[in-house]
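Structure incoming, see below.
Of the protein chains in this complex, one is absent; all others appear in place.
For subunit A:
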Amino acid sequence: MVDVTNVSKAYKEVKVVDDVSVHIKKGTITSFIGANGAGKSTLLSMVSRLIPKDEGSVLLDGEEITSYDNKELAKRLSVLKQSNNIKVRITVRELVSFGRFPYSQGKLKKEDEKLIDEAIEYMQLEDFEGRFLDELSGGQKQRAYIAMVIAQDTEYILLDEPLNNLDMKHSKQIMKALRRMVDDLGKTVVIVIHDINFASCYSDHIVALKDGKCVYEGHPEEMITNNVLREVYDMEFNVCNIDGNRICVFFT
């Protein structure tokens, strides 16, 4: 589990994340929701030690995340940010192979190759594995990155807007894949997500941020309600129950 306690981050005087505490249970999908600039990505970056935090602590299985050995941590927690602009010329398979770096340190063994194959299959990238990244569409690229994280085979997977650039079909495919990884393989997934309907249908736990503060958190049933969402997003929602799922209607 991940225990985030009283974490804050400020740039100059502006507090981007303000005294946030979140508890992330093992074997669940936790979604961070909130408007643009609410501090979701910053929080995710601090939880994954990509940026230093000003205050507070992030405990991964009881130990402060920044005191972990880098290599060991990379075998337990992986993170994928939304702005991926790799400039080097690299094929999909080579990118996915990088996911094995914490284990192989650059020298791939047989079992590494096997896990790379599996990750590529998981994201249905077999047809593209020899293609260069800059020849792919946004969605294919995104799937290649996620395949890299899968190849990294960590217990905790943190994704910043994994559905960015994806169409409905591939969004669903990725959410289903994440769900499967949690249910079948016991992984723990944390995502920053804008599509609250995906959050509603696939999460076990939703954390709503507003102006750097955690305003609500709970099970989707408690979270996806007209009152909570109105307060989080400052707009009107109409939550309907369709086929047993709580779906928000807010388009008109």
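Assorted remarks:
Keep this in mind: a contact is a pair of C-beta atoms (placed from the backbone, for glycine too) under 8 Å apart; a residue touches a chain by one contact, two chains touch by 3 or more; residues count from 1.
Here is the rule we use: contacts and distances are computed from a predicted model.
Chain not shown in the complex: UniProt lists it as "Iron ABC transporter permease", one of "Iron ABC transporter permease", "Aspartyl/glutamyl-tRNA(Asn/Gln) amidotransferase subunit B", "Spore maturation protein A" or "Serine/threonine protein kinase".
Listed residues A:59, A:74 or A:247: the one in touch with the omitted chain is A:74. Considering the full assembly, A:85 is the residue among A:67, A:85 or A:252 that touches the omitted chain. Of the residues in subunit A, those that touch the hidden partner chain are 48-50, 52, 70-75, 78-81, 84-90, 94, 98-99, 101-102, 105-106, 152.
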